[in-house]
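Before anything else, here's the structure in question.
The other protein chains are all here in position, but one chain of the complex has been omitted.
Let's look at chain A:
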Amino acid sequence: MSLPSLWLHGIGLIAPGLDHWTQARTVLRGEAAWANAPTVLPPADRLPAAERRRASRVVRVALALGLQALDGQDPADIATVFTASGADGHNCHALCEQLAGEDRAISPTRFHNSVHNAAAGYWGIATRSMAPSQVLCAHDASFGAGWLDALGQLQTEDEVLLVAYDSEYPEPLHACRPLPDAAGLALWLGRAPRAHSLGQVQTALVRGAADAMADPGLEGLRAAFPSLRALPLLERIARGDTAPATVEYLAPQHLQLRFTPR
């Protein structure tokens, strides 16, 4: 079954050893080797000072990804889809620890940062965007859920910014959900081409096996971070390869994404 096609205008990527889409593209083309390194998160300098100081890792990665994909475009009128397999893990740990103790007078800031839509809320504050914002979770299938929701948004919106992101929990939750670091990707999508569009993507839901990355390091990233399950698609885009990428989604369905450069 085939679904409406969409245009890809911009990409953001942040992961261990990958600081930016332009650098990641050379790695995905095989022109440079991937080397593991802690994720580098830029400061959330679009936020007002008070919020910037308190911005958690999950908020910083999401904001940076979105801005990277938009590459200077004014975000104010662009609808957003934020999809994350979890929320702010460090904050969640601190809340659960305190609620398990005697003094349960938790900090109001901790509480409002605990909501799954914290990154979306800060995005609105940082960009002054009053456009609709969707906030999703599908655990390991969160990228696919976000992709399908973005496709749905394009039924009514001209453009949508999809931001898929993850951040780690500290112990003891880390043992139950071993996300190693913060990472994610952002895709600026639209119904119609822009002058600088990279190309078109056609979506289908298919059964069978999802694609893995040939490079063991990159495959490690794809497997470790739900937001990076789309790496096979980004590899096709980086290489201008029009063979469809099968991106892991919810069994028994996967997303088959066919990129056509313009």
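Heads up, the rule we're going with is that contacts are C-beta pairs under 8 Å (C-beta built on N, C-alpha and C of every residue); 3 or more make two chains touch, one makes a residue touch a chain; residues count from 1.
Here is the rule we go by: contacts and distances are computed from a predicted model.
Asks: Consult the UniProt record of the chain that does not appear here and report its protein name from "Putative enzyme related to lactoylglutathione lyase", "Urea carboxylase", "Beta-ketoacyl-[acyl-carrier-protein] synthase family protein" or "Osmoprotectant transport system permease protein".
Replies: Listed in its UniProt record, the absent chain's protein name reads "Beta-ketoacyl-[acyl-carrier-protein] synthase family protein".
Asks: Which listed residue, A:Gly124, A:Gly199, A:Gly217 or A:Pro261, touches the chain dropped from view?
Replies: A:Gly124
Asks: Taking the entire complex into account, which one of A:Ala35, A:Cys96, A:Ala192 or A:Ala214 touches the absent chain?
Replies: Only one listed residue reaches the unshown chain, and that is A:Cys96.
Asks: Name, in rising order, the residues on chain A that touch the hidden chain in the full complex.
Replies: 1, 3-4, 51, 85-87, 92, 95-97, 99-100, 104-108, 111-118, 120-122, 124-125, 127-139, 141-142, 144-145, 148-149, 151-153, 155-156, 171-173, 175-177, 205, 250, 252-253
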